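Only a single protein chain was left out; the remaining protein chains are all shown in position.
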Amino acid sequence: MGEAPTGPVLEVKDLRTHLFTSRGVGRAVDGVSFALRRGETLGLVGESGSGKSLTCLSLLRLNPQPASRIVGGAVLYEGTDLLAKTDEEMRRYRGKRIALVLQDPMTALNPVFTVGNQIFEAIRLHQGARGSRLRKIAAEMMRLLRIPDPEQRLGDYPHQFSGGMRQRAVGAIALSGKPSVLIADEPTTALDVTIQAAYLEVLKEIQRRERLAILFVTHDFAVVARMCDRVAVMYAGKIVETADTWRLFDDPRHPYTVALLRSVPDVEARIERLYAIEGQPPSVFEPAKGCAFAARCPHAEARCHDEPPPDVPLEGGRAVRCWLFVR
Amino acid sequence: MTTARAPLIEARNLRKYFRAGVGLPFLAPRAPVRAVDDVSFVIGAGETFGIVGESGCGKSTTAKLLLLLERPTAGTIHFQDFDIAVATKDELRRYRASVQAVFQDPWSSLNPRMRVRRIIAEPILLNEPHRKKEIPGVVADLLRQVGLEETMAGNFPHEFSGGQRQRVAIARALALRPQLIVLDEPVSALDVSIRAQIMNLLKEIQDRFGMSFLLIAHNLATVRYLAHRVAVMYLGQIVEQAEAEELFTRPLHPYTQALIAAARLLRPGEEPPPVLSGDIPSPSAPPPGCRFSTRCPKAFGRCFSEAPAPRELAPGHRAACHLY
Partner (left out) sequence: MAVGADPGAARRAVFPAAARMWARLRRLPLLPLAVILLTILVAVIADQLVPYDPERINPRYAERPPVPFAGGMWEFPLGTDRLGRDILSRIIMGTRISLGVAACALLLGSLVGTALGIVAGYRGGWIDVIVMRTADAFLAFPGILIALVLAVTIGPSFWVVVAVLALILWARFARLVRSEVISCKNRDFVALARVAGAGGTYIVFHHILPNVINSLVVLCTLQVGWAIIVEASLTFLGAGIPPPTPTWGGMVAEGLNYVETAWWISLLPGLAIMIVVFAYNLFGDWVRDVLDPHLRNI
């Protein structure tokens, strides 16, 4: 983005969220660190169970309790640690400074209230607007998200909206607090490709205008390419590689990233045979002694199995968590 | 329609209309949902025919029609030398044994109360009960074919991961050595790294046994990887069909072009392709003229009044569009 570099608006340091169940303790988020600047989109990519959704919820301290607990780390919003806030103080950050959009818009909207009512509610809460001004701002928010005939559609119920429009309405609610950080957990996964493309364009336009920082969780590389400036790849609760989007696509370093990119078919190329990563992702309840990917890694050496690899900084601001890069 | 391979199954002018809701006395009857509206295609022996489209386009209903899970409102399905609609009991039995399926959700497609042995053997028990004695050997062999251990036959489905369950579902579909397997979104419920395993397994199985696949998917890249020929569906109709390479390198219909553009990896600095405006119209009230006209960036006068008929624009490449 063309802005002068500033300090990160959100900085996550060594975040650890563990699961506490009858099966034991699961290290679902196990030392996640990243920084997010204004106007930037960081993609968080990983398979189910890699901990990306729990990371998102933990940032807002909305992780399910008592099944999970944040056991360590720091979430710095403009330098202040959210994990040290009281619940009351925390409420003032949610929605107002950091907004959250989830995969299924139907569960985010209350079916018995009109979409307008739900947007009003959010605006009242965050901006204190009332009466006709409320209506004006709500219609403005819907126009911002390119929902056609906003004034008229304010009176519609969620089921009268299509999937794509519903997700936009959720976006309108999320952005009504004028947040500076948006956490989007697979917001396009439930949408059809053509609808998805339109939604991403709207989101990008808002981002440019508001200098929004976005943490965008997805498992779809086409969405990453369209949306994200940088990508962090998660595996078994850890970020294993971070790089600028196209550096990652063109020159992946971590064996998991390499394998993952090679295992995805491409609409633009004829592929005779995909590379398939053997085995299953590990269970968070049985953490590996060394690198979590070692059991499936074609390059694994003895120490990969014995000792967890460090996070190795590389050129161009990228980093990789792998023994192969330790000299 | 030109196919290099001998046709195995042919669908002609298939239609499936669903009545919308229950007819209430004081309400005007609602228009039926035209889930599948005049769809014709041929699946050749040993080929993978892919149907791609967005939700509500009728691709899954088409699959259900071929699996005889739904009865067509109109149109015919020809298999080998007979028409399903007027087939004898014996012919129908032969058809059912020749057409099997793998569905999207491996958590729903295996009965949680049955052991894997029974799940895999069920098609044999139902169709060839005289082979009952061979079952342990057959099941062990099928498990090996799909990359599972023979010893897993005694386990229950919940003891498996998603990818393993999908392998069990594939083993079951193979049990009768069918000539066609309908794959309805076979990998979309799986994790990225497991998808490649299953897609490769499907390819291997086709190479080994030579059966045909009908692949239903919304992910274009998956279809390109697996399918030999592809049909693109929109609002109950096939708008374009061609050999996979032809379709993905020279898409003719604006909808196909938009789908491919939306699924591409955009290079940095590259201007994103124009997005389609608006939503997919309701299949109970499709727009007059071309069904895609409400969202088509290239639509002109005729598109809004006259429905385009599919025409062969290149060898084996048919599209329904007034532009050509």
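First chain written, first letter: the chains are A and B, and each begins at residue 1.
Here is the rule we go by: a contact is a pair of C-beta atoms (placed from the backbone, for glycine too) under 8 Å apart; a residue touches a chain by one contact, two chains touch by 3 or more.
This structure is a prediction, so every number in the text was calculated from the model and none was measured.
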{"item": "Of B:R167, B:H253, B:R291 or B:R318, the residue in touch with the unshown chain", "value": "B:R167"}
{"item": "Hidden partner chain, touching residue among B:T61, B:Q179, B:N200 or B:N219", "value": "B:N200"}
{"item": "Given B:L69, B:A85, B:A285 or B:A314, the one touching the chain that is not displayed", "value": "B:L69"}
{"item": "Which of B:P32, B:G147, B:P287 or B:G316 contacts the chain that the document leaves out", "value": "B:G147"}
{"item": "Residue ranges of chain B at the interface with the undisplayed chain", "value": "67-69, 93, 96-97, 99-101, 103-105, 108-114, 119, 122-123, 126-127, 147-149, 151-152, 155, 158-161, 163-164, 167, 169, 172, 176, 194, 196-197, 200-201, 204"}
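Here, only the chains that are shown with their structure count from here on.
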{"item": "Between chain B and chain A, distance of the C-alpha-averaged centres to the nearest whole Å", "value": "32"}
{"item": "Residues on chain A engaged by chain B in the complex (per definition of touch)", "value": "47-48, 148, 162-165, 192-198, 201, 219, 221-222, 225-226, 245-246, 249, 259-260, 263-268, 270-271, 273-278, 280-281"}
{"item": "Touching residues (chain side chain B, partner chain A) in the complex", "value": "54-55, 161, 163, 191-197, 199-200, 203, 218, 220-222, 224-225, 245, 248, 258-268, 272-273, 275-280, 295"}
